[in-house]
Structures are given as C-alpha cells and as structure tokens.
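Note that this complex is displayed minus one protein chain, with the remaining chains in position.
For clarity, chains are labelled A, B and C in written order, and residue numbers in each chain start from 1.
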Amino acid sequence: MIKAKIVGAGGYGGVGILELLMRHPEVEPAALVDVVDAGRPISDLYPHLAGYCDLEICTPDSDRACETYDVVFFSTPDGVGMQAAAGELERGAKVIDYSGDFRFGSAESYADYANFIGREPEHASPDLLEEAVYGVPEFHRDAIAGARLVGNPGCFAISALLGLVPAVGAKLAAPGTLIADGKTGVSGAGKKASPVFHYPARYEQMNAYKLGGHQHLVEVEHELSARAGRRIALTFTTQVVPVCRGIMTSLYGTLEEGVDYARALAAYRDFYADAPFVRVCDRSVPAGTHHVRGSNRALLLIDVDERTGRLRVISHIDNLMKGQAGNALQNMNLMFGLDETAGLTEPGRYP
Amino acid sequence: MIKAKIVGAGGYGGVGILELLMRHPEVEPAALVDVVDAGRPISDLYPHLAGYCDLEICTPDSDRACETYDVVFFSTPDGVGMQAAAGELERGAKVIDYSGDFRFGSAESYADYANFIGREPEHASPDLLEEAVYGVPEFHRDAIAGARLVGNPGCFAISALLGLVPAVGAKLAAPGTLIADGKTGVSGAGKKASPVFHYPARYEQMNAYKLGGHQHLVEVEHELSARAGRRIALTFTTQVVPVCRGIMTSLYGTLEEGVDYARALAAYRDFYADAPFVRVCDRSVPAGTHHVRGSNRALLLIDVDERTGRLRVISHIDNLMKGQAGNALQNMNLMFGLDETAGLTEPGRYP
Amino acid sequence: MIKAKIVGAGGYGGVGILELLMRHPEVEPAALVDVVDAGRPISDLYPHLAGYCDLEICTPDSDRACETYDVVFFSTPDGVGMQAAAGELERGAKVIDYSGDFRFGSAESYADYANFIGREPEHASPDLLEEAVYGVPEFHRDAIAGARLVGNPGCFAISALLGLVPAVGAKLAAPGTLIADGKTGVSGAGKKASPVFHYPARYEQMNAYKLGGHQHLVEVEHELSARAGRRIALTFTTQVVPVCRGIMTSLYGTLEEGVDYARALAAYRDFYADAPFVRVCDRSVPAGTHHVRGSNRALLLIDVDERTGRLRVISHIDNLMKGQAGNALQNMNLMFGLDETAGLTEPGRYP
Partner (left out) sequence: MIKAKIVGAGGYGGVGILELLMRHPEVEPAALVDVVDAGRPISDLYPHLAGYCDLEICTPDSDRACETYDVVFFSTPDGVGMQAAAGELERGAKVIDYSGDFRFGSAESYADYANFIGREPEHASPDLLEEAVYGVPEFHRDAIAGARLVGNPGCFAISALLGLVPAVGAKLAAPGTLIADGKTGVSGAGKKASPVFHYPARYEQMNAYKLGGHQHLVEVEHELSARAGRRIALTFTTQVVPVCRGIMTSLYGTLEEGVDYARALAAYRDFYADAPFVRVCDRSVPAGTHHVRGSNRALLLIDVDERTGRLRVISHIDNLMKGQAGNALQNMNLMFGLDETAGLTEPGRYP
C-alpha cells in the first residue's frame, strides 16, 4: 500500500483527498497534519467520517508527521509547500502541492506570479521549480508520470485551461480575443467562515470579485503562452454564485479563418480522445454542473456562434474534484504508475 | 386614482405589478384577469396577499374585465397583447405589454423576431407597431411619456442594454466585439413548474441554455443597431443559477482607440446622470445582486481590463423589478406624467 | 416627526428597524449608533440602502448619539440596554430593547433568566424592571401603550407564545403537556459569520442546537406561568434549517376534557379577533413561512389530532419582522398612540 500524508488535512482540500484515498484500492491515508486541531480525530471536524476514519490530526513537527511516506499532499496556502517539499523529497516521498508554489517552471515565472499576488518574488526552493510539473494530466501526462513534484492547478485555472488549450493549440480561436467568464460555488473559498460567505449574505447573491485579476489568471496565461510560444493575455472574470460545489466557465474567442462548428468540435474530441475525465459534448446536449458534481470529470460543451464568428466553450467541473482533490489523485496515480482513474471511477450521486 | 387592469395576473409578472400598484399613491389595481383560476381571489394563489388584496380573478371576457381602465398591463406570453391591445387603446386605456409583441417598431423587425423564435411572422396589429415604444426609460424617456402603447423589455435584454448602450453610444467599445454573459435566477422562468426548475434538480445546478439564441438577444441587437445606425450582432450566453431573483450580466467589448478607464467611467456616469434607477459604480465598489434585490435599480460596475484592452461592465438587476414589473411601473409613471419614481421609492429588504 | 435613534444599527436587527422607519409616515431615523464601523455611512455596510439612507454610524458617546430623541431602539445583546436605558428615559425618550434585559418584570425573574443563560444575576437597573413591559402587543396592548420602556420579545419566544397563550388561557390544552418544536432560518443568528453558518456548512444542513435550553425558553415559561397563575414548564426544541428568514414552530398539547377542533379554532379566532397581525387559519389552509416573509404577520394554523387527543398549532413568522424589528415598530406605534399598523401595512414580496 502507498502510504500518504495529508498536510492541511482539516480544510476542504484535505478532507477531499482523504475521502478519495479512503476508497482508493492501493493507498492508505496514514497521517493527517495540520497546524490547528492537533490531537483531535478528523471525524471531530468532519463527523460524517466518524467510524470511517478517526485518525488524529498531528502537528507538522510531530513524530507521526515526520515519518517517511510515499506521497505527501500539501493542501496548504501559498508559501507552505515551497518550504517543506524539499525535505519530503529527500525522504523519498513524492509531493503534490495544491498552491501556486510549484505551478511555474522557473524562478522568473514564479516571480511574475508572486508579484501579481503581492508576495515576495523569491521562491524558497528555486532549484525545485525546474523539476516541478504543472499538474494538468490532460496536458502533461508523461511529465507528471515521471515527476517527483507536481503543482496541482487552481480550480478556476483548470476549468478555463481545459476549454482554452485546444482552441489555442488547434488554432481555432485568435489568442488575442480570449475571454473567460467563470462562476464558482462557495466551497472554492475553503472552510473558513467570512462575512461574504455567511449564509444570509450569500443566498440569493451573485457577484464578481477580484476584477483586478484573480491569482489563477497567471497560471492560465502562463500555460497558454507556453503552448503558443508567445505571450497570451486574456480577460478573466471570476464570480461567485450560491452553490456549494461547481465551477462553470464560459470561454469565448474569435474564430480563426476557416474554422466552423464541425471543425471545432472535432478538434476538441480529438484533443481529448485519450483523456478519461474529459467529456466533450456537442452543443445540442443539455449540460450543467450537476453532471459533474462529485466526480472528477470535466464536461466541455462546444459551440460556435455563427452569427458573430465566435467560438464558445462552456466548461463544467466540480471545483473540489477536478478542480482540486480529484485532480490531485489523478496526478498521484500517474506518478505511481497506477491506472489514471484508480479511486476515481465512481460518478457522483444525484440529486 | 388611475384604475389599472392586469392581464395575466396569476403569474409572477402579474403579481409583481400588483404588489407595486398596491403601494403606489395614485393607482388602484382594479381588475385582475387571467385565463385560469377565475373566480378565486388572488390571495388564494398568493397567500401573502391575504387581507391586503383579495380581488377575484376574472376571465378576459367577464364584465369586470371589459370595463374601461386607465392602464392595462399585459403580463402575458407573446401573441396575447397583439390581439387585445387595439381594443384597450380604443377604450382609452394606455397599454404596457410585457411580451415581445410591441418591442419592435416595424412589421419587418417584428418578423425578424418572430422568425427567430419560431412564430408566425405576421403581426396581428401591424398598424400599432409604429406607435409602440420600446420601454427602456433610460433610452426613450420622452417617447414613452408620449406613448399610448409600450413594449416592456425582456429581463435579460434590459440587463445587457443598460450596460451596452453607453459603450456603443459613446464609442467606448468596438461594436463587433461585444459579448454578454448573463446569469439569471429561476423566477425569470415564471411560475409554472418544470423538471429543470424542480428544487432537487436546480439546487447546486448551473447551466447555460438556448445557446442557439435566447429570444431577448433580438431586441438587444435591434436597439443597439438602431442607435449605432448599423447592424450590430453580439454573442449572448444565457445561464441559470440557483437563486430566485436577480440577473448579473457580464459585458465585454474591445476598447476603442484612446479609451481608458477614467473615460469609460465618466461616459457611463454622464449617460445615466438623470436616470434615477441606474447606479453607476467604479470598479472598487463591492457589488452584487443583493444590492438591487427587491428594488427597481440597476447597478452597473464599470471596469477596464488594461492588460487586454477590454471594457468590462457587470450589470446587476432584480429580474422581477427592473427586469419586469418595476420597469413597467416606471414606464406607466412616465406615460401618465407622474414622477418617474412614484411607487418605486423603496429599497428592497435585507437580508 | 418622531425622531428615532437606533443603537446597534449595523446588525440585522438595526438595519431591519431602519428599513421600516424609512417608510413610516411619522418617524425619522435620525441617529445610527454602533460600537464598530463608526464614521461609515450605513449604506457602506448595506449597499442596498445607498441613496436611500446614507446616514453615518456614530459611536455611543458621540455628540450625535447623545442628543435627545423621542424613541431609542436598542438592537443590542443582553447587558447593553440595562446600562443605557435609564439615561435615555431621563432625557425623555421612550425605549424599546431587543434583548432579555427588560423582558422580566422583577429582579427575581430576571435573576432566574440570568442564571439560566450564565450571566450575573444582578440587573443593572432593577428599579426599571417593574415599569418595563414585555412587548407582545397581542397580550399587553394597554400596558405597552402606557409604557416608557418595552422589552421586545425573542423571536422563538413570540413564535411559541402566540400559539400557546390562547391554549393555556382558554384551557384548551393541559399546561403540563406542552411541547414546542421550532425551526428557524439563519438570519436569526445575526450578521456575524461563524463556521456553522458558513454557506457550505449550512446548505443542506438541518440540526437541533441548545438542547439544554434556548434562552428564549425562559420568557415563554415566564409569560405562560404569569397568565396561568402557576408554574408552567415546557419542552422547547430549537432547530436551524437553511433558509434566511422565517420561523416555523409546531406546538403540541394534550386536549383538555371536552375540547374539540371547532372549539379550539373558535378560541383562537376569538383571542385574536382584534389583533391586526395575527392570522388564524383553519387546518384546511395550505400555510407556510412564505406567507409571512417580509411582513409583520404571524400565521397560526390550528389543528386537533382527534386520533390522539392533541392540540397542534403551527406558528409561522418572519423572524426579522414579527420576530424582531416589525414587532418593535408595532410596540413603538402603541407607545406613541399611533395606529398599531403604521409603517407595517405592506405585505412582503413574492417570490
């Protein structure tokens, strides 16, 4: 059995990977680490786990946390993984980090990101940046399979990239015309209570936020630019709506000469022919976030607005699955040579 | 007192105008007409009105319905108002119709609309089309003030137009680059139950629909084109999220040469300087649909994405108020020479 | 115009009375006091009020706060009003307090309450307790009309009392058999964010809390006991469900000898014959919290379970209206000799 440690176990990202590992046939969630709630069983924080998993949370410097594990998940904010990953790698673990720490393959790119979000531009482990792989399996499957260290993507980022990369790669849409309009559920903000996510303040409320630029925008542009071989910038509007789970992102771009609906649809189908978790749907299919809730799937609805000459893709994911823990597990499967879908073979439950 | 008749009183659009008329100092809701539930007091259908308004619903051909009223609201589907408006006008009433019947100023334009939505292209009262005024007070205040017949706009349409018309009018954004990404609450679909709005199928669900073209798109393009003096087409994505009341529409367009944030903001402030129900906010203001829920206001958040050279406007309305009954009452006020804000002077209630 | 000061203006109880006073024909909300957010306009905290009310919040010791007002509303936690009420009364104001400070007519009763909730048993203004009136207009209309100082009831308390008092008063049910099963919306907990009211933790969640005894239980028993002339205890289960506004409380009691449905219904109708805000419905009426949302009404559904010989009353209120600010205004109207319904004549809006 692969022994796994989860750092930041008490948050939604931590309990999300825990739930998945509990049903994975070849992994044992062996250590739950957090800086708060140490000494309490995880089922105290998440009573739905009582009797299923009652592991105690331990502090990062506890004996249990310092044992050697096969894989370590950092479900932690920016700045934690970059400090601790090197030590884990030295002990022989493979590392998957949820933050922006390892999503950028060079010190320069990381500095751009850090500047954008107002952090120190120096990375604590710059030597690890080159080997770290950006964890979108649909784009970097082989590199992930060979990696010791993966930077799991942001939820808004992966929702946009899954829809945009084929458009750029297959030259369906003009890179200078890209727009992403994203709507997320509230769980994307994590477990911590705050006035804007207080139930009475959130029910019946829709709003855009971070108009100046959501941090996930940086990795979207970084990935698109890397693939296009030139700098691509896009407008990304991030919005919150009163659901718990789900991201729906509408993607727009002006069609390149000669591209029509059939060609666009074919390009997406082709691009994702071997991707077990991306479902490409033609525009006649009724689609919604319900169709991916609780699963690791992304559902891409492909459309062309012939009247205006525009490509339109609606991307649907569960932000806590393909947008976070599910994708992290998919990465882990690849890193350990397991079936990419191991532990992720079940649909969500409806309704 | 102005005596009002509401046709289609049993639906959300009908009860919405009824609620407003009940608190209007100069109007008396005098007849409630519908093709179903005749003989039942309206408070049977809407028990929150019990004791406040217990008027009986009557059929369209009942004695009560056939009396003369000062104003008639048709909260009815396409095709009803065009049949009945002429008779009302002959009896001396002023008419406000909620459907697409009188939103287009010529038989040709109406035929385009009718073709788009799959109806017969012939209008039943083509002679009335020329005098009918498209009921966006912010654009056609004087014409509405002099009109006998107003076509109240669609909810998605007014949400988009309030944000787009200044952009086109003040040449802020290139008309060929416009995109509208709209999210509506469920009440926009009306009172009738349907599988997609069944609570378990709707909670936690976001989805785009009518990708081929929502009917409100036609009037948006019609109005924009009329104002620009040339044909303008845009991409409009209509989406539903699990809220009851509210529309948030994100509007995008490539900035015209020389336009920056300050100029764009100033243009919107200027355009709406005399509009009592449009609140123009700079991009630093936290905004959301909560801020307009229950009120006739539109809140426009003005932004420019300098990185990509794009204008971005987030338009927020209550779909049942500025998107329907509130706007209809605003039109009525103008048609009768009343203060534009009469009966509409209260904010909604929070939370 | 009656000049009003609201202490605790920044909370839901404060903004609730502000919204109501804004539409009251004879009152002017003249000072908004709070210990936080001083210097900010109230519309900063509640943007739906922007342009409607932009009064600045001032501190309790500011000049503005220390002027003389005709009425002062204390929308504050236990312990604030008891310190400040005396000063306000001396300056000639009438005072309405939302907390438990003035709901108990004697130092002994207050001490019982204080012990129950774990506060110091000594009241800061014991001499005021005798003159303070418990603010349920349906039970104490005359006393309220003559009072300078009113203790507005708790939301769960009034929801239960409106259903129970006629049962005890008219000897419909045996006092020793009373049970109240209450379900509240989240706004009852106020504006402050907390983990249990975080949107993802609250949607889809129902739970009972304070099984050991909700603080509102004390005033329910106090009032019932006072009316019965002997000690009455009841079981009260308080529960939270994912709605924003609304309390539904199911009340049970074993029928006294000879009482049947007709007699029970008649007793309630009789008891509330002159109560403008209580709607007594027979059991055939479909009822729900929607019917009182946004209004000051209480809807009592009267039932008798003949099979088991039990009285069952379902009480519905809007916890922020009849459960708080609406009831406070009703008290104010009585205290100033105004029509009891002034400023409260409108139904809520639907949906």
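Keep this in mind: contacts are C-beta pairs under 8 Å (C-beta built on N, C-alpha and C of every residue); 3 or more make two chains touch, one makes a residue touch a chain.
The structure displayed is predicted, hence computed values, not measured ones.
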Chains in view that touch the one left out, judged over the entire complex: A, B, C
Residue in contact with the excluded chain [from C:12, C:69, C:252 or C:277]: C:252
Touch criterion as defined above, residue of A:103, A:290 or A:310 at the omitted chain: A:290
Which of C:60, C:190 or C:288 contacts the chain that the document leaves out: C:288
Subunit C residues touching the omitted chain (full complex): 177, 179, 181, 183, 185, 200-201, 203-209, 211-213, 233-235, 237, 239, 241-246, 248, 250, 252, 283, 286-290, 293, 301, 303, 305, 307-308, 310, 312, 314, 316, 351
Residues in subunit B touching the chain absent from view: 12, 185-187, 191-195, 197-204, 242, 244
Residues in subunit A touching the chain absent from view: 12, 15-16, 19, 22-23, 46-52, 187, 203, 244-245, 279, 285-287, 290-295, 346-351
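Throughout what follows, only the chains that are shown with their structure count from here on.
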Highest-count interface - the chain pair sharing the most C-beta contacts: A-B
Subunit A-subunit C separation of Cα centroids, rounded to whole Å: 47
For subunit A paired with subunit B, centre-to-centre distance based on mean C-alpha positions, whole Å: 39
Subunit B-subunit C separation of Cα centroids, rounded to whole Å: 38
Set of subunit B residues in contact with two or more other chains: 203, 244-245, 286-287, 290, 293, 351
